[in-house]
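Just passing along the structure, written as C-alpha cells.
Removed: one protein chain of the complex. Kept in place: all other protein chains.
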Amino acid sequence: MTITPTTEPTIAVDQGLELYRSMFRIRRFETTAGELFAGGKLPGFIHLSLGQEAVATGVCSALDDHDTVSTTHRGHGHCLAKGGDLQQMMAELYGKEGGVTRGRAGSMHASDSSVGILGANGIVGGGIPMAVGSALAAQLDGKSRVSVAFFGDGAVGEGVFTESVNLATLWKLPMIFVCENNGYAELTPTAVHLANTRIIELARPYGIAVEAVDGNDVLAVLAAATRAVERGRRGEGPTLLEMDTTRWHGHFEGDPQRYRSKEELRAMTDRDPVATWRTGLIELGVDAESLDAIEAEVAAEVQAAVEVVELMAPSRADELLRDVYPEGNRA
Amino acid sequence: MTITPTTEPTIAVDQGLELYRSMFRIRRFETTAGELFAGGKLPGFIHLSLGQEAVATGVCSALDDHDTVSTTHRGHGHCLAKGGDLQQMMAELYGKEGGVTRGRAGSMHASDSSVGILGANGIVGGGIPMAVGSALAAQLDGKSRVSVAFFGDGAVGEGVFTESVNLATLWKLPMIFVCENNGYAELTPTAVHLANTRIIELARPYGIAVEAVDGNDVLAVLAAATRAVERGRRGEGPTLLEMDTTRWHGHFEGDPQRYRSKEELRAMTDRDPVATWRTGLIELGVDAESLDAIEAEVAAEVQAAVEVVELMAPSRADELLRDVYPEGNRA
Amino acid sequence: MTALKYWQAVNTAMREEMERDPKVILFGEDVAAPGGSFGASKGLLDAFGPERVRDTPISEATIVGTALGAAMTGYRPIVEIMFFDFVAVAMDQIVNQAAKVSYMSAGGYAAPMVIRTICAAGRRTGPQHSQNLEALFAHIPGLKVVWGSTPADVRGLLKAAIRDDGPVLAIESLVEWSSRGEVDEAEDIVPIGSAAVRTQGDDITVLSWGGAAPKTVRALEELGDVSVELIDLRTISPWDRDTVLASVEKTGRLLIVHDAVVDFGVGAEIAATVGRELFGRLRSPIERLGALRAPAPFAPHLEDAYLPQPSDIAAAVRDLVRPSDNT
Partner (left out) sequence: MTALKYWQAVNTAMREEMERDPKVILFGEDVAAPGGSFGASKGLLDAFGPERVRDTPISEATIVGTALGAAMTGYRPIVEIMFFDFVAVAMDQIVNQAAKVSYMSAGGYAAPMVIRTICAAGRRTGPQHSQNLEALFAHIPGLKVVWGSTPADVRGLLKAAIRDDGPVLAIESLVEWSSRGEVDEAEDIVPIGSAAVRTQGDDITVLSWGGAAPKTVRALEELGDVSVELIDLRTISPWDRDTVLASVEKTGRLLIVHDAVVDFGVGAEIAATVGRELFGRLRSPIERLGALRAPAPFAPHLEDAYLPQPSDIAAAVRDLVRPSDNT
C-alpha cells in the first residue's frame, strides 16, 4: 500500500526551530569534520551526509529515546539527530578516549546504547537485519517501541535488504526502513546499480507500506516518519520510506567527484534542506535573527566541542582488550 | 512486463510423445530411487521431484544442448530432462565410479558439463548467481545461448535471488529464472516464509519479464519456456517463470509429511502432470498402446540401469584427491 | 541421571533455558511448527508459543542479523542454521556484526545469542553438507565456539551458551543424533572453556572434539596396551590451554584428531601453542589427524577414506608411542 497523506503537515513554531537546530547542527558538525579531515586531524575515512540533513532530523524527530536506529558509514547525522552527544561523536572521530565508543569504532562503526543508536555500520546493508531484530524485541516487549534502519540506495543491491523486508512484513514488526536515495552508491549512479531506481516499487509487492518522500523537505520527512511510527506503534507492521535526497560531497572526503557535472553539483544547492527550511520558517513568520542566533549557538557548540576534544586524552591502549567479550564472560 | 500468450500452444505428436517419455523417465527414475533409498541402497539424503516432472521436461525441451542450467537439491528431473545420462545419474546416487561425477557429488551436488548442467546445489539459492554468470558468458560469446536457474519458492527468501534478478535485468542477460513454487520450503508452507507467495510479483518491479505458469501442464510450461528462450536468444533480456507445481513426496525421502493433510496429498494426484499429459495425448489421438510402449521402454531402461549400476565398481578411493584443483594447476 | 539421546539433550537444554528465562527465544528454518528438520526443537512451539518460537524464511544472513538486533535490545535468541555449511551464507552477520558489536560499542551493547548448527560429516551428505568449519570461527575474536560430543556435554554447553552474554556458535553432530548417554539433569551447565579429561594416561595425550571424539573413544578400545590420556576439548574457542598443557606435560606426546581438514585447522593452533610452551619437553612430534585436503566426497567409502577413522587413530597412537619404546 502506498500511503497518501490526507492533510498537509502542520507544525508549531517551537518544533520548527528545533528541527532547524537539529539540521544545522548536523550541517555544522559535518562541515567542521570535513575541514578537520582535510587538515589531517581525523584519521581513516569519513563520509559526510551534507545535503541529507532533513532525513536524519525529520525521521529522528518522530522517534522517542527508546526507539532504536541502525545506520551506515554515512551516519553522523542520524546519530546526532537521535540524541547522540555531539562532543562524544567528535571525540570518536578523533579516536579519543572520550569518544562515544572510546575511539574503538570511529566514524564508520560508532554506536550509543544510551539513546538507542544500534550503530553505524561499515558493511553496506549490514545494519538492516540488526534493526529488524530490535523491532522483534520491541514486538515481544509489547511496548510501543519502533526500530529504524537507515540505508542508502546502494544497500538495496544487497540481498539482506529484501530478506529483511520479507521477514519484517511476515512478522508485522514495528520496523521502519528508511532508504536515503541520494543517486549514488560510492561513485556509481543508481541507474547503473539498480534495475529500478524507484526503491518503494521494489519493496511494495512484499506488502509493506511504502511512501516516497522529498527527503530534502524536513516537514515532509517528519510527516511521513510520523505516519510510519504510528503504524508501527499501533502494531500495523513495517513501513518503507524512500527519501529522495542529495549527497553534496564526494563519497568519502577527498573524493574529487569527477563523475558529476558542475551543473549537477550546482543544482543540488537549490535543494539545500537547511536553507529550504530556513526560508520555510521565515515564511511561517519566524524572524531571521532567531535563526541566526540558533546558528551562532550551534557554531559555538561545535567549536567548543572541537576545543575540548583536541585536549582530550587518546584512547587508552591499556584497555585495548576490554569488551572483546562482554564483561563477566571474558574468554 | 507480464507475458500474455496470444496463441494456444500447439504441438506435433512426435514431440508430444517425447515430452511424455521425458516426464515418465523422471517419474520412473525417481520412484525407483525412492524405493532404493527406502531399501537402504542409496546413502545420504535424496529429494524427489515427483509431481514436478512437467517443469523439468517443459523447460528443458525448449533448450539446446549448449544452453546451461543450474539446479537444486531437488534436481534429478532437471538433469535427466537436460540430457544427463540416466545410468550415470543412478550410479551417482549409489556413489559409484561410473557416476556422472564419479560419486564425489551425490544427488545434491551432481553436474554434467557435457550437456550444460552446471550442477545441482546443496545451498538453497546457491546456484542462481552461477546461472547468471553463464548467461553473462553467453552474452559475451555473442552466441544465442541462454542460461536457466531452477529454484524453489524457498530460495526466494535468500538474498541472492533478488540480487540476481537485479543484475540479470540491468545487464539484459539471456537468463531464465524458473521458480518451482511447490508450496513448501522443506516442512514450511510458502505463506509462512514469503510475505507474498506470488513470486512473479516480487520480481516484476525489477523490470524483468515474468509469467505465471501451470507447472503441471507440460504444454503450458513448454510454451512459456519457449517464449522466454526466444526473448533471451533475441537479446531482449531475462525472464522469470513461476511454476505452480506440487511436491508429492516429503521434503526428503523418509519425511513422514505430518504437516500435510490427507486431503491435500490426495488433491495432488488430480494434478498429476504425467497422467494429465497422457490424457492430453490420447485426446490428441495418440493410442494408449503407444504410451504403454513408452512406459515399458522406460521401465526397462531404468531397470537395466539399476542392474548395471549395482555391479559397478565403487568410486576410486585412490583418486580421492584428484580435481580438488584443476589438473595442471594442482596445489 | 536419565539416559537421553543426543538430540533430546539439545531439546532439553533449550526447553530448560526457555523455562528459566522468558527472554530466551528461538527462531530458524523449520524450527517451530515442524519442530526442526531433525527434531531438535520438537514441542517447543507448543510449550512456549508462536511469539517465542518462530519459523523463518530461508534467509540465514537475516536470521543471524535479526538475532543480533534482538540480543542487543534485551533478548537471548537461539537461532538454528540447519547445516554447518550454510553458516557461510550468514558469515558477514556473524563475523563482522555479532562478533564485533561488544567491542565496537565499547561494551555499550552485548550480543547474548546462540547460533546452533549441525555438522553432518559422516552422514554421506556430500561436499556442501559435510564441512567442519570450526577453524573459521575460532579465528574471530568476540565469538565463542563449542561442540559437545555427548548428550551430557551438548546439553550443558548449550545451556552455558544461552546464558553467555556474547555470541556463541554451538555445533552439534548429526552422526551422534540418536546416540544415548547419561545426563545428570541436576547438573546445570558445562562451563565454556573447559575441556574434559575422559581417561587418565601416561604415554600419550589424544585430543579431539565434535564428530571426531566418539571415534577416538572407539579407537582407544582397540588400544588396551597404551596408556592414553584422552581429552575432549568441548570448547574450541576459547580452548582450555591449561588442561591440554598439563596433560601433554605429563605424557610428553600429543595426537590431535579432528574431522576438519588438517591444513590450517584448529589442530594447528593447538600444536603450535603446545610446541612452543613445551619446547624441548616433548617425547615425539605433535601429530595431527584430520580430513584430507579436499571437499568432503559423497560416496561412503570415499568419505570413510577422507575422514579419520578409529583404526587410523589407533594406528597414529601406536606410531607415536612405539619409537620411544626403543629409547
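Which chain is which? They are A, B and C, in the order written, and residues in each are numbered from 1.
Methods note: a contact is a pair of C-beta atoms (placed from the backbone, for glycine too) under 8 Å apart; a residue touches a chain by one contact, two chains touch by 3 or more.
It should be emphasised that the depicted structure is a prediction, and the values quoted were computed from it without experimental measurement.
Summary of contacts with the chain left out: across B:234, B:258 or B:322, the touching residue is B:322.
Only one residue in the set C:103, C:177 or C:209 touches the chain that does not appear here, and it is C:103.
Although one chain is not shown, part of subunit A still touches it, namely residues 43-45, 95-96, 99, 103-109, 121-126, 154-155, 157-159, 185-188, 192-194, 259, 314-315, 317, 320-321, 324, 331. Listed by residue number, the positions of subunit B touching the unshown chain are 68, 70, 101-102, 104-105, 109-114, 118-119, 121-123, 126, 128-141, 147, 159-160, 163-164, 166-167, 170-171, 322-329, 331.
Across the interface with the omitted chain, subunit C contributes residues 85-86, 88-89, 91-92, 94-96, 99-100, 103-104, 126-128, 133, 135-136, 138-142, 237, 260-261, 263-269, 271-273, 275-277, 279, 282, 284-288, 293-295, 297.
As a convention for this text, only the chains that are shown with their structure count from here on.
For subunit B, the chain with the farthest CA centroid is A. Here the spacing of subunit A and subunit B, counted between their Cα centres, is 45 Å.
Measuring from the averaged C-alpha position of subunit A to that of subunit C gives a distance of 40 Å.
Shown for subunit C are the residues that touch two or more other chains, namely 56-57, 59, 61-62.
Within subunit B, the positions touching two or more other chains are listed as 157-159, 192-194.
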